[in-house]
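One chain of protein is taken out of this complex; the other chains stay put.
== chain A ==
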């Protein structure tokens, strides 16, 4: 199998609310993992304040010394003036590139003439949208999570034809980020108002599973964010992913076993593919339906 030599692995931002110690341990380990890019920061909820910008910058410096490219991810749902103040600080950090996860971040970064990564919730489905951002400092863009392999291949071809060669990044492993709300579903479960949530989401380092009344796992509740309950795993497609022109594959941090995930993807990009039966890396159901143009929750092993 031929893999594009510039094909990189990235570690997405931690989407869950962990303790300071847990972040510290996680990134101390990650410094030695075979990922080239690490995204840092709180991209889900402004009330999660254990980690300040300076804390992230500190971790970022250490990761840079380990040879990683480090990017700060912005909050996806911006609601208040306080959110905007934090966003301005993030964009003005002076050291690290920012991943823009909403148009407020785009506005601040473009106005400041700064390069940026476009996050997956910016909804870049066509070359015209990509072109607008490419003309304004975008270095790399994330495909929408719901985009199929065939659509992405076509989009990348069309972008190439139009001279839009900014790197495309694909969410290849982890609980899929599917929705953001102003309501906190974790606080709702604990019957607490969001303003006095007591940070109950910190008790759930990998969110809370939402099941149907017949106990089918459907979603993962993570504060104001809703994720898939299954973990998307596209490891077995990594050759195809590289061949259609994706330049970076994103692995989204989980609370346990992330070093195994990274090692498995690293092995896969070097041509050491797993056996036809994809081994379960960590405890979780696996899905890969979006890639095949099917419902995201489906899995090729269970689809006839």
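Just so we're on the same page, a residue touches a chain if its C-beta (ideal position, glycine included) is under 8 Å from a C-beta of that chain, and two chains touch if they have at least 3 such contacts; residues count from 1.
As a convention for this text, contacts and distances are computed from a predicted model.
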item	value
Complex member absent from the view - protein name from UniProt, among "Ubiquinone biosynthesis protein UbiU", "Elongation factor 4", "N-methylhydantoinase A" or "Iron ABC transporter permease"	"Ubiquinone biosynthesis protein UbiU"
Residue of A:50, A:158 or A:266 touching the missing chain in the full complex	A:158
Residue touching the undisplayed chain, where the options are A:23, A:39, A:116 or A:180	A:180
Sole residue of A:15, A:38, A:51 or A:106 that reaches the chain not shown, by the stated touch rule	A:106
Contact partner of the left-out chain, one of A:53, A:114, A:129 or A:267	A:129
Selected from A:14, A:77, A:262 or A:284 as touching the chain missing from the view	A:77
Chain A residues that touch the omitted chain in the full complex	76-81, 83-84, 87, 102-104, 106-108, 110, 121, 123-133, 136, 144-147, 151-152, 154-155, 158, 176, 178-185, 188-189, 193-195, 208-216, 218-219, 221, 226, 228, 289-290, 293-297
